[in-house]
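Only a single protein chain was left out; the remaining protein chains are all shown in position.
Showing chain A:
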C-alpha cells in the first residue's frame, strides 16, 4: 500500500534530507491517492525510512558521497551555505532519528515545509480540540464544512521545496508540472475530514468550522501579496533571499483560532402593521432614535432568542411609511438568521413561535411563518417589481365636493402617471420621471371635503404623491383631476399581491 515507487527514491531521499515530513514527501512525489496520507504519522515515517534504507543499500554504489547523503546536497548547492548553521542542528537530529527508527516515542522533528500542519495538526488530539469547540457551542447540525487558513509563509516554504524538487527531477531529465504536486490544503483535508467526521458523527459538507493557523508571528503580508510575489520572483532571486532548502523550525505551527459558525437559516411570513407610529426598520437620525420600536425588531427579536443567533437581516416585499398601516393578508417578509444554534423546528413549533410574536405586541401581526431556503427569497424580491398593490386612502379636498364630483374616478382605468422622484426620497434616490399606472380607482363619498379612495396600482407607485401632487411633480394628481387642492390624511395598504411565501392554514 506504500505510495512511493522506485522512480521516487532520489526525490524522496532529498526531501527527507532537508527535513520534510513523510506526508510532504508523498505530496511532492505526487502521490495522488488519499489512503496513504491517512496512515498514522509514525507508521508513515518508519515506512519512508525503510523504503529509503533499501535505496541507500541498492544505490550506494552509484552515489559518490553516499555517507551521509545530505552532505551531497549541501556541497552541490553553495547558495544555501549561509543557512547551514541553522540547519546543522536539524541535520544531526535527523540523523539520529534516521539511525534509530525504533525511537518512536520522541516527538517528530517539525517539517521544514508544512511546519507541522501534516504532523501534529492532523493528530487525534487536535481533532478532539476542534470537536470540543464545536460541541461546546451547542449547535444543531447534520453535516460540516471544514475550512482552514494557513499562514502565508507556508507558500514561501512550499515554493522553496518546489524549486528543489524541480532541480532534482531535472537531474533525472524530468520536467515536473506544479499541478502534479498534491496541495498542502488538499492533503490536510484528506486526512482530517474522516477524523472529524468520525468524532462529530456526521458527514462532511454543510456546517462550517473555521480553523485559523498561525506560525509564531502574524504575517505582515496578505496571502495574495505573497502568492503574487512568488509568481513574479525569478528563481535565482528567490534562492538568494530565502534558504533553499528551507530551514527547520523548532516549534510547529499552532492553531491560533478555531471558530464555528452554522449556515444561516431563513424564516419567512407575512406581516400586518396596525400602527401609524411604527417604522419598518429602526428610525435613527443623527444617532438618535425617533421611535422606540419597528416592524423588523418586533418580528425578529423573538426569532433571535429562539434560534439563538448572532444577528439577523430583515427584508420584505417593499415597505410602507411609518404612518401607513398594512392590512389584508399582509406584506411578505423574510429574515436571515446568522449563525443559529438551533435549526430544527417542527411545523407545530413554528406555529407557537408565530403565536409568541403575536402575543408580544398589538402593533403588528404575523402569519404564514415558516422556514424557507435562501433561493426561495428571490421570489419575494421578483414580486416586488412586477406585482400590483391595492390601497385605501382618506382624501381631503379644499373645494367642497358632491358625490357626483368624484364618481368619474370609478370609470378611470389604466390611468398613466408621470411621477418625478418624490421630494421626500430625492436625497437618496436618483432624480427621474417614472411612468406608473393606476389600474383602477373606486371612490366612497364621506362628506363635502372627504372621500375614501380605493386604488389598485402598479408596484412602485407613490400613492401619497399621487393624491397631494408633490408640488405638481406627479402628473396628473388627485388635485388636478378634481380641479382643486387635494391632500391625503390616511393611507392603508390593503394587499401586496405577491404569492410568496405559501399560505399556511393557521
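Here is the rule we use: a contact is a pair of C-beta atoms (placed from the backbone, for glycine too) under 8 Å apart; a residue touches a chain by one contact, two chains touch by 3 or more; residues count from 1.
Definition applied: contacts and distances are computed from a predicted model.
The chain not displayed here is annotated in its UniProt record as "Protein Abitram", chosen from "Protein MAK10 homolog", "Acetyltransferase", "Protein Abitram" or "Ribosomal protein S5 domain 2-like protein". Considering A:412, A:426 or A:503, the position touching the chain not shown turns out to be A:426 (whole complex). Between the chain not shown and the residues A:18, A:190, A:307 or A:396, the one that touches is A:396. On the side of chain A, the interface with the absent chain consists of residues 396, 398, 420, 423-431, 447-449, 468-472, 485, 487, 489, using the contact rule stated above.
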